[in-house]
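The following block contains the structure, expressed as structure tokens.
One protein chain is absent from this view; the other protein chains keep their places.
Order of writing sets the labels: A and B. Residues in every chain begin at 1.
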Amino acid sequence: MSDAPRTIRKLTGNFLEDFRPGQVFRHKGGKTVTEGLFTVFTEFAMTSNPLAKNARYARAYGFDGLVCPPGLTMLICFSQTVEDISENARANLEYIDMRFGAPLYVGDTIEVETKVLNVRPSSSRPNLGIVHVQSTARKDDGSVVMTWQRKVQVYKRDDAAELHPGEEAPDQIACDLWLPTYDAGAKYAEMAHLSSPDSYFEDFEPNTLIEHSRGRTVTDEHIQMTAILDNTSQVHCNQYMIDLDPKQYVGGQLIIFGGIPFTLCLGLSSPDVGDNALGDLCYPTGKHTAPLFAGDTVFASTLVRGKRDYPGRDDLGIVETTLLGHKFVREEGATNDDAPAGWKKVAIFELEREIAVKRRSHYGS
Amino acid sequence: MSDAPRTIRKLTGNFLEDFRPGQVFRHKGGKTVTEGLFTVFTEFAMTSNPLAKNARYARAYGFDGLVCPPGLTMLICFSQTVEDISENARANLEYIDMRFGAPLYVGDTIEVETKVLNVRPSSSRPNLGIVHVQSTARKDDGSVVMTWQRKVQVYKRDDAAELHPGEEAPDQIACDLWLPTYDAGAKYAEMAHLSSPDSYFEDFEPNTLIEHSRGRTVTDEHIQMTAILDNTSQVHCNQYMIDLDPKQYVGGQLIIFGGIPFTLCLGLSSPDVGDNALGDLCYPTGKHTAPLFAGDTVFASTLVRGKRDYPGRDDLGIVETTLLGHKFVREEGATNDDAPAGWKKVAIFELEREIAVKRRSHYGS
Partner (left out) sequence: MSDAPRTIRKLTGNFLEDFRPGQVFRHKGGKTVTEGLFTVFTEFAMTSNPLAKNARYARAYGFDGLVCPPGLTMLICFSQTVEDISENARANLEYIDMRFGAPLYVGDTIEVETKVLNVRPSSSRPNLGIVHVQSTARKDDGSVVMTWQRKVQVYKRDDAAELHPGEEAPDQIACDLWLPTYDAGAKYAEMAHLSSPDSYFEDFEPNTLIEHSRGRTVTDEHIQMTAILDNTSQVHCNQYMIDLDPKQYVGGQLIIFGGIPFTLCLGLSSPDVGDNALGDLCYPTGKHTAPLFAGDTVFASTLVRGKRDYPGRDDLGIVETTLLGHKFVREEGATNDDAPAGWKKVAIFELEREIAVKRRSHYGS
């Protein structure tokens, strides 16, 4: 008869006091983009840019095939960092200097590294603090797909633990948007009916707020979608953990992974803003401003802040926008200007977004 | 300090008064069939024909690989027309002369065109009317995958608007079912165990009603499935819109996209009717007769109406059927002949369906 077994419980993820400025994580796993992943997310988000829907069109434009839209690229790359950085997080606070490089295709494999920049305690809550990190995703061939910084609110394992001091500067990562060459002999105009007719560079007027017409209700599908991304954070998928101590968690219920409204707002804006983009250049800042739960319906709008020429590319321009996401919640007796009676508009997400947009002069019909 | 931004709201889709007989839409987007899309739908519907499950079998029969079953082909092609034709629809009323041509494979890209045939007001509801259209889907190589007509009930933007008069004849579209050549030397019989043994041409007897044994409960998965098809109609996915004015919408809740019971009934009938089909030729007429909501369980039956030889193909025959879909709803105190006590049987869908079926004499074991 054997003795009772020794029991161990391997903790996954790091807590606030584990992070050291300068520390580098080479994240486990890596991720090959399959057609299963591509389809679930591209189309969940109602992305309408034909580069992500129509391989004939994408190849005619000089891409190798269907191109991951920027929201999906972000989800795939970001999620690789979750186990090490945010498995024990309460919430993701801020995205900074998120930039895109090489296009991501089905069949590509990405691997991701993260460097810790600094770690700060919360001023009001002794069991929490903020980690500031910089992450970079590369393909098999070494090309950079994305690089970004983020600040994330992480729990402490031990409220009394000391935090590692120090401040590390972000690395300079070369990451410029790859663009196919403009081919004066190509018959772009013959494909112009496949994208929206009024979202060329010439159509954008600074200081315009475009309210996108569609909404999308998110169901508990979010649990599976989050798992498919390898995002293992327990606040998205472990209902029992929430039930044991609901007050400890945002909203006292499973919270939807922030990457989901991130990619959904990008998709909802696509017919009006993204259909004639060849890519997103960068998201200088971004943040979640309210949590999202199963059953909420998401809407988006885009503030066009400015526009400028694309250096070295007469066929393109850069549109400077802010993408805004919101939902409506019932509020007894409410009479708000920006919502129907009995409802309140709640901002959930905002993102500064610079987009490489085709000019009608070169691509339109 | 900048001025308050100008706000615009781009409407998507057309309203009743926007349609003009003779008008042609070359729909945006187009769609490449991925393995993600193929798997989600083929298998959601419980399709059992090995042509859609077993690539070894499909290739041995002379196809290039797994073949989209007709319900999936219809969903992919049909959905491309939604934004222009039925984003602002209340309900799809009728399918007419739906015919199949080239087989659709993973990797193929389809693009779709629609011609408006006529526009009529509703006799009883001033804010609604009916648009009659003809659509055709083609592959990259120009081959026709499907052509069909449909009538759809669409909202008016302005109840007082005049409708465009006129009547356009449908185009004559060449669209005949592509079939692999019968190879007398092929070892079909060695694969006969992979399809059902009692669904060859010889097995069908006119004036027989086959009640298919399986049922399938549809969950709120329908929201994601509809998005994956690029079907952007808001009545399927925007719960907030419904909540604002439930009486305006069928059933006062999110309604399941009609393509879902369409493909599900085809799948449920598959073991008894479709397992030994090489393809569906045409659906002369079809219509939805009741809405479907999340939580409903779908059942199907097939009325065999007739059978005839397949011109030029001794190895095949044509089976003429009507596919019927139904569900059961609770009804206090009900004692109906065709349902258990306390339940009512509700017809949801019917479709005239002509199928190209193998003869046991040529393919059986």
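One rule holds in what follows: contacts are C-beta pairs under 8 Å (C-beta built on N, C-alpha and C of every residue); 3 or more make two chains touch, one makes a residue touch a chain.
Computed from a prediction, not measured in an experiment: that's the story for all the values here.
From the set A:207, A:224, A:248 or A:289, the residue in touch with the chain omitted from the display is A:224, counting the whole complex. The residue from A:93, A:130, A:173 or A:241 that touches the chain not shown here is A:241.
Listed residues B:34, B:86 or B:114: the one in touch with the omitted chain is B:34.
Across A:254, A:278, A:324 or A:357, the residue that sits in touch with the chain not pictured is A:254.
Although one chain is not displayed, its contacts with chain A can still be listed: residues 2-3, 5-12, 26, 28-32, 34-37, 39-40, 107, 109, 111, 140, 220-221, 223-224, 227-230, 232, 234, 237-241, 244, 254.
In the full complex, chain B touches the omitted chain through residues 34-40, 43-46, 48, 50, 53-57, 66, 106, 193-196, 198, 205, 207-217, 219-221, 271-272, 275, 295, 297, 299, 303-304, 327-328, 340.
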